[in-house]
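Rather than the whole complex, this shows some of its chains in their spots.
Chain naming follows the written order as A and B, and within any one chain the residues start at number 1.
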Amino acid sequence: MTQSPFLQVRFLGVAAYEMIARDGRRVLLDPFLTGNPTCPVGPDNFDRVDLIIVTHAAKDHLGDTARIALNSGASVICGGEVRAYLEAHGVPSSQIRVTAWGMRLEVAGFEVQTLECRHCSFTTLPDGTFVSGIPLAFLLDLNENIRWYHPGDTSLFHDMKLQAELYRPTIGSLGIANPAGIPSNAPGKKLTTDLSPREGVIAAQWLGLNTVLPCHYTSLDDDLVRAFMRCVDDARTNGETVPEILLLEPGEWLRIAADGSIYPTTASMEIENSNGRRDGFPI
Amino acid sequence: MTQSPFLQVRFLGVAAYEMIARDGRRVLLDPFLTGNPTCPVGPDNFDRVDLIIVTHAAKDHLGDTARIALNSGASVICGGEVRAYLEAHGVPSSQIRVTAWGMRLEVAGFEVQTLECRHCSFTTLPDGTFVSGIPLAFLLDLNENIRWYHPGDTSLFHDMKLQAELYRPTIGSLGIANPAGIPSNAPGKKLTTDLSPREGVIAAQWLGLNTVLPCHYTSLDDDLVRAFMRCVDDARTNGETVPEILLLEPGEWLRIAADGSIYPTTASMEIENSNGRRDGFPI
């Protein structure tokens, strides 16, 4: 079987990612597509999906999981409350693997480590009942050089350092903004998301990531994204080590070689490295 | 608009607090009034409520939130399971802001930081279904000198030190007793609450508070309150630094000046300070 030289990863906005492994298997992370204002694809646009990984039951993460799982027959890794939701929407239990913090799985040929994060997870079933559970973070152990960290949503906690020691994530996303364009009638406003811009920098450091993909936005034209980048700059000015930051537009692809080298595919990005090139920020 | 020189805070028993800002806005924290044996006010006794903050769905914290929100039109900050409860009791979703650990909000003109705590949160809806979620702690950032920490219920955890570093709470409550006078037919008895007396002292130290209001009692004539004060004394005897402790009777008011100075309003209290005055303990 021909292998692509690259793992390909596309950011779909908010915390949704599409991954195509070198052998063609496709993984979707938190596939919130319908209602995601700048997402370039819909739930019926995939010719093949092998695995869907869902961190928690919030609409902007669980998203179109049920429909894609029904269309594709993909396996789903998730928590118990997400399984309840999926089963209520007709997904067979034989497609669903429930996991919990610490557990390491092999599903659809992928090794997936479940990690703790700090957030909530709840939704409502079609019959109106409320379900909740624990939020999950994940590390996809893709090869010896690529360990992809996907926390969904999380606040900052010291055991991120423990995760760095035990699992050595190399690249991953961190939600540092609030998605614009998703209607809400709640009073007041959010000043930060679960990680403030400064906490996002600390999380990136504690997790020991080489490369961070900020996420949980729908456009790079976002005050919290800008505030995060200022915190990155401030940290470097203060002599702190900060991982490489990759700012992706919704729809952008990355190519990652087997040795972990990252090749962006659009001119809107520059990749910072230890030789002093600047973080990309196309605004 | 005339401003009061003071933020006024009244302890209402258990973990309920009433705050009146200098401009007259009223905030209620965990307003458990009906069934709270020594609470001096009822849910219909407020001429104005701007904001209600609910840490978790337990009856002794959620309390009269639904009724007060319906009466007053106040905004409510809470978790998803509390929103489900409030909506089931008729509170419009446009009054409810759901939050999660790490998130910073502005509601009713108040800056409110949501913080992690360690407890549970569950209740039953009118249709008999069970709902649960994560418990929330809060920091009200009232001005540059007053950052009020309100944990609801929590056990001890090391990331309290992280909260101290990131958010520098100045004054706050800590539940160190079990409310007397609330009927239960459960077998056995509670020997401590979620913080043992000694753990309450450690929590106060780790949070870096200047002033601690012990709470989760209905009367100062309480063995766990006495045990907590003995632990405070023991810690000081051992050379440990312990924040100022303010023991309030249900119904007592504090006045807090803009510079953070605290003025008790009743003779039953003395305020300990670094010049050696003693903690108040009116028994």
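Operating definition for what follows: contacts are C-beta pairs under 8 Å (C-beta built on N, C-alpha and C of every residue); 3 or more make two chains touch, one makes a residue touch a chain.
From a predicted model like this one, the values you see are computed outputs, not experimental measurements.
*Asks:* How many copies make up the whole complex, given 2 shown?
*Replies:* Full complex: 3 copies of the single sequence.
We adopt the following convention: only the chains that are shown with their structure count from here on.
*Asks:* Please state the rotation angle, between 0 and 180 degrees and to the nearest 5, that superposes the Cα atoms of chain A on chain B.
*Replies:* Angle of rotation between the two copies: 120 degrees.
*Asks:* Could you state the distance in Å from the CA-based centre of chain A to that of chain B?
*Replies:* About 35 Å, centre to centre.
*Asks:* Provide the residue numbers of chain B that touch chain A in the complex, in ascending order.
*Replies:* Where chain B meets chain A, its residues are 75, 79-81, 84, 93-98, 100-108, 111, 116, 125, 129, 131-134, 158-159, 162, 166.
*Asks:* Taking the complex as given, what residues does chain A use to touch chain B?
*Replies:* 118-120, 122, 124, 129-130, 132, 153-158, 185-196, 199
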